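To start, the structure under review is shown below, and the notes come after it.
A single protein chain has been removed from this complex, and every other one stays in its place.
This part shows subunit A:
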Amino acid sequence: MQYLKPQSIEEAADILSRNAGKARILAGGTDLLVQLKSGMIEPEMIVDIKHLDGMHDITEEDGGYRVGAAVPGIKLGQHAGVKALWPGVVEACELIGSTQIQGRCTMVGNLCNGGPAADSVPAMVAADATVRIAGPNGARDCAVFDVPTGPGKISLEPGEFVTSVFLPARPARASDAYLRFIPRTEMDIAVASAGVSLELGEDGTITAARVTLGAVGPKVMLVENAARAIIGTTLDDDAAEALAAACRDAASPIDDKRGTVEFRTQVAGVLAKRAARIAMTRAGEK
């Protein structure tokens, strides 16, 4: 195995495209090294991108924020601007692992690992975030939702890799929240999770919403019926229950040692309802 440190994005894309299937990008390594050690993957090349220009930057762009692919969780959590605009995305990213893991883990690695229970992904999808992808044919943007395709699988073409995540601008009275269920308070994989992003009108009713679920299907879910159930309401009890019901309908989890189908389905609805209430309170306080 080789450890490579390309000097530019173009060189990295070139290495990746000439060695499709044999080269792997290294971000924080908190998934990659575990998989390497267990023999789950056997790449011939590890391509470190953390030192490339812009990878560690968080920059304002069009009223939103562009977050470099190598920004670790702890740095995102220290950024007052991102925290104020997208608190749900930040709290999701901060849930990943321990303080030590936070020092390394990236949202992009979380996404590109393709795990159905990846914590930052439902929050990014609720935020309608996009990623910028570099590749042999230049750069392109792609919705975060379209990156994972199934457990451990992503839609990137050979030679492509993600260089940043873009969290868009939003109206003044808008916010988001992310919640997951785990059997303890730290260091565990989500049994079910939910992200909600919403915008409020002048009169305090919800004018736009995105509701997402994690860990209850092969990839993150965007539950449009759940969003529809709360748009035009003030999230009264009936609306909140309709949102939860839509989430229960959408969930198609597996049974495993961490949760049964029934439990995960039920909890997905409860988490979505609670996340919506938190997002609502946050938006109302602005």
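General observations
The rule we apply is simple: a contact is a pair of C-beta atoms (placed from the backbone, for glycine too) under 8 Å apart; a residue touches a chain by one contact, two chains touch by 3 or more; residues count from 1.
Please note the rule applied: contacts and distances are computed from a predicted model.
Per UniProt, the protein behind the absent chain is "(2Fe-2S)-binding protein"; the candidates were "(2Fe-2S)-binding protein", "Phenylalanine--tRNA ligase alpha subunit", "Putative hemin transport system permease protein HrtB" or "Sarcosine oxidase subunit delta".
Which of A:59, A:98 or A:137 touches the hidden chain is settled by the complete complex: it is A:98.
Only one of the listed residues, A:34, A:84, A:139 or A:169, touches the absent chain: A:34. Considering the whole complex, the residue from A:72, A:87 or A:259 that touches the absent chain is A:72.
Seen from subunit A, the chain kept out of the figure touches residues 1-3, 26, 28-30, 33-34, 36-38, 46, 48, 50, 72, 74, 97-104, 185-187.
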